[in-house]
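Note sheet for the following structure.
Note that this complex is displayed minus one protein chain, with the remaining chains in position.
A and B label the chains in the order they appear, each numbered from 1.
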Amino acid sequence: MSEAVAHPAAEAPSGATYLPRDATYGSITRDIAAPVFAPAGWRWWTAFLVTLALTLVMIFAILWLFIEGVGIWGVNADVVWGFAITNYVWWIGIGNAGTLISSMLLLTRQRWRASINRFAEAMTLFAAAIAGLFPILHLGRPYLFYWLVPYPNVMTLWPQWRSPLVWDLFAIASYIIFSLLFWYTGLIPDLASLRDRARTRFGQLVFGAFALGWRGSARQWRRFDAFYWAMAAMAVPLVISLHSVVGLDFAAGLMPGWQETIFPPYFVVGAMFSGFAMVVTLAVPIRWGLRLETFITPAHFDAMAKILLMGSIIMGASYATEWFLAWYAGNVAERLVTQFELSGSYAPLYWLMLLFNVALPQLFWWRRTRRSLSAIFAIAILINVGMWLERLLIILNTLSHAYLPARWSDYAPTVWDWALLLGTLGFFTFLFVCFVRLVPAVSMHEVRQLAHAQAELEDDDAVLA
Amino acid sequence: MTAVLARRRAALLVAGTIATVALALGAIFDTAGAANGLLFAFLVWLAIPIGSAVLMEIHTLTGGAWGRALRPVLADCAATVPVFIVPFVFIILGARTVYPWAADASATKWRDVSAGYLNVQGFALRALVIWAVWCLIAAAPRPRRAERLWAGIGLALYGITISIAAVDWSMSLSPKWASTSYAAITAIGQITAALAFAALLQTLASRAETEDVAGLILACLLGYAYLSFMQYLVIWSGNLPDRANWYVARVHHGWALIEGLAILAGAAAFLILLRRKARQSGRATAAAAVLVLAALLLDRLWQTVPSLPEARPWAVILATVALGCLWIGLAGRVAWPPRQEALGRV
Partner (left out) sequence: MPSLPDPPRYERGDDVGGPRGLIAEFRGADALLAASHRMRAAGYGRLEAYTPFAVEGLAEALGLRPTRLRPAMFLAGVVGALAGLSMQVWSAVLDYPIDSGGRPLASWAAFVPVTFEMAVLFAAGAGFIVFLVGAGLPRPHHPIFAVPGFERATDDRFFLEIAGTDPKFDPSETRRLLVALGAGAIEEAPG
């Protein structure tokens, strides 16, 4: 192996390329920036209006919750967490994955990330912001959420530092600020490209202001690289810490089925798994809607499918470990919860979850599945559903079947639970629909870099100009 | 480093043989002590060959400069996995003196666990499967076609087998204690040990290669520390007797000091590897690798020996020296300097 070995940067599995051979720097800028400047088509307007309507549903569901209280939900005195915390964990999982994917792929020099990192990070921001709502919404008195914040107050109280709920506040707040900085920094050079391409004064002013005067000088690039890589290196432990804290929300307690040492790492893997599935779910329509087939290629989907496969195996191994060790050295309640999982009130959902999260992704062992866009899209959506079910069932199984048999009760969601879930899905999509028209959905400067690396392989740098 | 080892091979073999003979003599007087020591040494040294095999699979799947650089040593280490069946046979023979559940069926939490899982026959049967799979992963020749597919299958099989091996071989030393992340900790410990060992032996050609390897050691070290800490934090928070007891046994009688040293060594390696300059330097990376190996050794000691009441210091030391010297010496005989075949697999 000669050339490919010398340039791991552009090394692509199974000889695939992530860019067309005839791409030039100019065509990259033109194609990626096009959706920002072109007038919106019917597809975009349809998506905009539909998601706007769903956003209104979310706002209404939240307002009604504030007026009436958590009694409008299906939660009861035993199953106190229900949909709200399910949604929280699900959204924060998706919100973790974008940054994790983006930085891990950067650190491992998988340059193909250039095509997906921008919208993966946007996904992170939106999902994390939505996730942050739920812990507040699920409080009986949401207007007192600021009691988690340490500040000198007339009650002379401090937060309980040994509580994962306080860790949660710190983790989420740090994470949202961090992700915003990471995403925005990566965006600065592209905003400068937009500033220089804008034809209207308004566009020039807005993009110019957000580009902060970026000139692309070697000094700036050097600092950009130093900062961006350092952020990527910090992002990995940060994301892991954040989702571990989410896992600890469960594991630090004493409930049977939650007191598991594997919860922190397994929540992290679950986040990565569902997040990757969400990236795929978003990549397909973005690619189609923005005509980015050139930049998001079958090779990308192939690579992501392999990661989903790996994730599904780890998830499966984790489930099996839990079952086995509950039997092996669990107490009575833990054994009973495991039994309840597999054959109790929610067993059909549990088996459906196993089908979606563990069994179906095994189809990715076959190259044909990995190369079929519709198959990947379908499986990715089912994984999203499966991971949502997983979080729901972690909550329901334990709370419905905890230590006291007198407090065994089932949970059923109400229309307001569904409205809030649907509404947040709509709001998330709404933010995304706006995002793809406001900034380039793919990182232009990194795709240029990828093109450069690819051309180096063919020893033909000039074709790009 | 490789050359140094090759020159010292004779000395290693002699030292290993002397330690083995001493251990065997000791076994005549104190069979339990020798068997307990041997289990510890087995768990320590086994990590490197099987971890090497896993690293090779990972590299086949993902590529990367680190793997190309380390492959010769990794291949040599992985090829010695079957060697470890020998000490393992002695451990099975001495199982009754090592594992509480083997001598006493009521040592487990549940009767059906003793009957259905934690018994010597089941243990031996599962070990047979584990060894078959590991020999297949580590030492069996592979078709060059569909290399990635085989690597993927190999990793999945490793994930399953290590989950069983970690429970059977070390977690079950405290039969009432269980931690769901224990197998993951064991697996990442094996990978980290193999990586540090290979980085120590392989002369790295370029700064880029060194940086790649050093970065990976750093990531593995952090992963190991993270998983270990999370296990502690969850158990500390829950404070349930059956789970917390495991840690209680490990803060008394000076054991906290051992773990403290392990943490110090790990922290020192972390601080070294944090600097990019150090990650590009072969010497700094080697120093960090030594610290990582020391940390893993001390941590293994801290994890295992408090559950081995029969273990005697002389047996632990002799067995560790014996197995280590013989393994490195024998492996070096087969393998170092790097075989052409190993290079060819790049």
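A few remarks follow.
We adopt the following convention: a residue touches a chain if its C-beta (ideal position, glycine included) is under 8 Å from a C-beta of that chain, and two chains touch if they have at least 3 such contacts.
Please read all numbers here as calculations on a predicted model, not as lab measurements.
Although it is not drawn here, the omitted chain touches the following shown chains in the complete assembly: A, B.
Of the candidate positions B:88, B:236, B:255 or B:314, contact with the hidden chain is made by B:236. The hidden chain makes contact, of the residues A:73, A:112 or A:178, with A:178. Touching the omitted chain from chain A are residues 24-26, 29, 150, 156-158, 160-162, 164, 166-167, 170-171, 173-174, 177-178, 181-182, 185, 188-189, 192-193, 195-199, 201, 204, 208-209, 212-227, 230-231, 234, 237-238, 241, 244-245, 248, 445-446, 448-449, 452, 456, 461-462, 464-465.
With the whole complex as reference, residues 229, 232-233, 236-237, 239, 274, 276 of chain B touch the missing chain.
Assume only the chains that are shown with their structure count from here on.
We define each chain's centre as the mean of its Cα atoms; on that basis chain A and chain B are separated by 34 Å. On the chain B side of its complex with chain A, the touching residues are 61-65, 68, 108-110, 113, 117, 148-149, 152, 156, 159-160, 163, 167, 175-184, 215, 219, 222, 226-227, 230-231, 233-235, 237-238, 240, 242-243, 346. Within the complex, the chain A residues that touch chain B are 1, 5, 8, 11, 13-14, 107-109, 162, 164, 236-237, 240, 244, 248, 251-254, 259-266, 306, 309, 313-314, 317-318, 320-322, 324-325, 327-331, 365.
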